[in-house]
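All protein chains but one are shown at their positions in the complex.
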Amino acid sequence: MIAVLKHNTSDEQLKNLTDWLSAQGLGVHISRGNYQTVIGLIGDTAHVDEELLASLEMVDSVKRVTDPFKSANRKFHPEDSKIEVGNAAFGAGNFAVIAGPCSVESEEQVIAIAKAVKAAGATLLRGGAFKPRTSPYDFQGLKAEGIELLLKAKKETGLPIVTEIMNANHLPLFEDVDCIQVGARNMQNFELLKELGQTRKPILLKRGLANTIKEMLMSVEYIMAGGNENVILCERGIRTFDSAYTRNTLDLGAVAVLHELTHLPVVVDPSHATGASKYVKPMAMAAVAGGADGLMIEVHNDPAKALCDGAQSLTPEQFANTMTAVNAVRNAILDIE
Amino acid sequence: MIAVLKHNTSDEQLKNLTDWLSAQGLGVHISRGNYQTVIGLIGDTAHVDEELLASLEMVDSVKRVTDPFKSANRKFHPEDSKIEVGNAAFGAGNFAVIAGPCSVESEEQVIAIAKAVKAAGATLLRGGAFKPRTSPYDFQGLKAEGIELLLKAKKETGLPIVTEIMNANHLPLFEDVDCIQVGARNMQNFELLKELGQTRKPILLKRGLANTIKEMLMSVEYIMAGGNENVILCERGIRTFDSAYTRNTLDLGAVAVLHELTHLPVVVDPSHATGASKYVKPMAMAAVAGGADGLMIEVHNDPAKALCDGAQSLTPEQFANTMTAVNAVRNAILDIE
Amino acid sequence: MIAVLKHNTSDEQLKNLTDWLSAQGLGVHISRGNYQTVIGLIGDTAHVDEELLASLEMVDSVKRVTDPFKSANRKFHPEDSKIEVGNAAFGAGNFAVIAGPCSVESEEQVIAIAKAVKAAGATLLRGGAFKPRTSPYDFQGLKAEGIELLLKAKKETGLPIVTEIMNANHLPLFEDVDCIQVGARNMQNFELLKELGQTRKPILLKRGLANTIKEMLMSVEYIMAGGNENVILCERGIRTFDSAYTRNTLDLGAVAVLHELTHLPVVVDPSHATGASKYVKPMAMAAVAGGADGLMIEVHNDPAKALCDGAQSLTPEQFANTMTAVNAVRNAILDIE
Partner (left out) sequence: MIAVLKHNTSDEQLKNLTDWLSAQGLGVHISRGNYQTVIGLIGDTAHVDEELLASLEMVDSVKRVTDPFKSANRKFHPEDSKIEVGNAAFGAGNFAVIAGPCSVESEEQVIAIAKAVKAAGATLLRGGAFKPRTSPYDFQGLKAEGIELLLKAKKETGLPIVTEIMNANHLPLFEDVDCIQVGARNMQNFELLKELGQTRKPILLKRGLANTIKEMLMSVEYIMAGGNENVILCERGIRTFDSAYTRNTLDLGAVAVLHELTHLPVVVDPSHATGASKYVKPMAMAAVAGGADGLMIEVHNDPAKALCDGAQSLTPEQFANTMTAVNAVRNAILDIE
């Protein structure tokens, strides 16, 4: 870590600062220039509070030379991690597709969708039992019953299941869930992350609406610091100045960046990223071509209401068609490598 | 609520849609145009899932005519609400200043700061006991002990106390806390908001880093729907494309907008909004001139480490100086009205 | 266009409004509701000033039912447009790759790169002669001489050339240029766009750093309203809250959205979008899989300075490798269709 000090820093202030840093067990290397003095911190700076240091009167700015995230850092773990969820796997050359309804609504619905997505090539089933909704008046999910229905669909199809948790107190209900999802709004719910770090379940961590890539890796650190190394990252679109046509902005560059920074697998959710079924197929294809280790796609099934054809969710037919395209792109890439 | 349908919507699709809406207890008014058909929904549309409706294939776009938030809505409650916290009050002409350290560190520290800020005119004491930190390696607060120390400072000075909650399971520890703060990262932790709705404590709800004003009012709805009407809003800076000089961007326009949309009081936190002590005073002055019902300012006190002079926190002297300026601006405004 | 009026709008205000709208040649359809009155404007609303209407005291909000852009609108021109530049073409099934150096530096440099990119499969040559730089102290390009060097490279290789204009007064220098680029910072330089509308040259219009898709299509309208229908759009990354690892955020969703809204071809520039050569290949592959009609990639060639290996620009070898991958993805997609 490097701190650039202000021009007018006195010798006394400098001494105060270096004493304080030394007391934290850090070596300090000072370079005095004509305009500014630069100090370099040597040792384990992951524990240094960067914001506090930057906020000191005498400090102009601070720059981390080493990353503050350790467990997820590719520098210390150069090989890709393979994260297994039931008989599916993500990363290290493994690719898997999670598909299913936005919300679990009934046994009939979830089993029908599970069968349909399995037939089209999905290897995991998703479905919302606990739903985070902006409005308290919107449907909040079937909760415990929703998880039971997912487990029935798992029994019927063999697909491992992925579902979202919103409250650590609900963990006992997730005992048979194969992979626990942390939603975008909870990416920095540190209390929840700590609890999930105590489990050994695979965690699918979604990027927050306006969280940086670095913050996402620090949230992973909360989970991994507890001993749970089974983390899958998920890019699901970020919030930008333009939401007129897509609900969020899919940041596919984040996939490439994450592959450089961390050994963990990265999944893309084109359904939430775009919020419109018509854009799911091209963005799923783009994600695979851009290096994603998996996809998460919403699929619904409701013959009674032709109405919903066109929601963020695909019909089983649209999903099958998307899978054909995704597989073609993936095969083309495997051929090059 | 108005939905604009696509040009090529068939009569059958239109019938499906209106049937579905009618089944939700809504009246439907249809205007067919040359290019598009517009349908108006009549009745209680707060329960209509706007996103679902917008995502239908046949729907071009949806517009809410009435706001989805009810309890906080000024339309149904034109008078300003006055929220009392101990002997302090916010809103309806009442103004109060919350001041104190970022983190509670020791009895000596918190009592010294409490006395200093009271002397300068603060009417509430803040201090972090549970601290949400981006890194699991950073200091996470004194927790239960921190709350005890705040209570000692309250006993010593009479100042009501404000401190942040991160986990609903900790609620028993907050029994004697006067006002519970929900931090920016938890603004959409709906599980926590629901639990706080079951209490009758004043809640200070901070705006999320990238949350809209409307989302903030929907989070209020989670609290008020539980029966707790004691909510104070807090603008604390949002995340934008420029964070080179201030950590966040203070959105003072939000204060004016919130005053129009809701009857609840709005407080401004210039310390977190700017992240730099040198900008706290001008932004505190601007906030008061712009109509804020209160301020929340970080003040530290650590004669041993002159080091921290210049953190986001003000020294007691800087705070007293800021209070003089704030009071002058406030008096000028009261004189005009 | 629909305007939602406020609850308390008086009959007189409503009459003033409808008179004013009728005077603009528009039909007005009024629906009075319990809470709000909605008026629908019938006729050519492209000329209605939406912002002015929305800003009226009595108006709660305004919604365009028809798009304000006409010439570029797919609704009025359902077939893809094919834009030819020399012997290359974009759109309607045609795909082309523009490659070349960031800045033209010397005859030797530009000819060597032109030959290299042609050999690897590029079909157009790019190179900056006039360079928009944030700092007046940075290299501003070789200007007229730069264009001459590009023309020499064209003569040598047969590749049509693309280069940026910053000032309409320079148009005479662009007489032999095959395609004129408008950079991101000039996307809303309406004076320049109008002048380009008077030419019949193909224009490559780059999206502004923080411009919406709709604003981009309105800028196209400035060019097409002048009679020049040869416009190619270019997504080159937008400005968001996170620029720690990529200079901008590539918005690939914009490609899918633009294909729906307009008949014009869309090109992607992964070099500027990411600002890092290591991310150019995966993003080029993603762009093609996501439906781009072409790519624009920076390639440099400077054996003397191994130094620049790793700039945003690719080496000729890296470019050839990227082209192999891009072609594999493109062939896979053509096979599916």
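By written order: A, B and C. Residues from 1 in each chain.
The working rule: a residue touches a chain if its C-beta (ideal position, glycine included) is under 8 Å from a C-beta of that chain, and two chains touch if they have at least 3 such contacts.
All values derive from a computational prediction rather than experimental measurement.
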Problem - From B:V59, B:A89, B:M218 or B:A287, residue that would touch the chain that is not displayed - result: B:A287
Practice task
Just name the one of B:L21, B:L124, B:V220 or B:V255 that touches the chain not displayed here.
Solution key: B:V255
Fill in the blank from the handout: The listed residue (B:E145, B:D242 or B:E317) that touches the chain absent from the view is B:D242
Practice task
List the residues of chain C that touch the chain left out of this view.
Solution key: 13, 16-17, 20, 46-47, 49, 51-52, 55-59, 68, 132-139, 166-169, 185-186, 188-191, 194, 209-210, 215, 218, 221-222, 225, 239, 247, 275-277, 305-312
Problem - Touching residues on chain B - with respect to the absent chain - result: 210, 212-214, 238, 240-242, 244-246, 249-253, 255-257, 260-261, 273-274, 278-279, 282-283, 285-291, 324-325, 328-329, 331-333, 335-336
Practice task
Since one chain isn't shown, list which residues of chain A touch it in the complete complex.
Solution key: 2, 4, 7, 29, 31, 33-36, 38, 40, 42, 60-61, 63, 65-66, 75, 210, 239-241, 243
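The definition used in the following text is that only the chains that are shown with their structure count from here on.
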Handout entry: Copy pair chain A, chain B: interface residue numbering same or different (half cut)
Key = same
Practice task
Could you pull out the chain whose C-alpha mean position is farthest off from that of chain C?
Solution key: B
Practice task
Return the chain label for which the distance between chain Cα mean and whole-protein Cα mean is smallest.
Solution key: A
Completion exercise
Cα centroid separation, chain B vs chain C, in Å, comes to 39
Handout entry: Centroid distance [mean C-alpha coordinates] between chain B and chain A, Å
Key = 26
Exercise for the section: Mark out which residues of chain B touch at least two other chains, giving numbers and ranges. Expected result: 210, 239
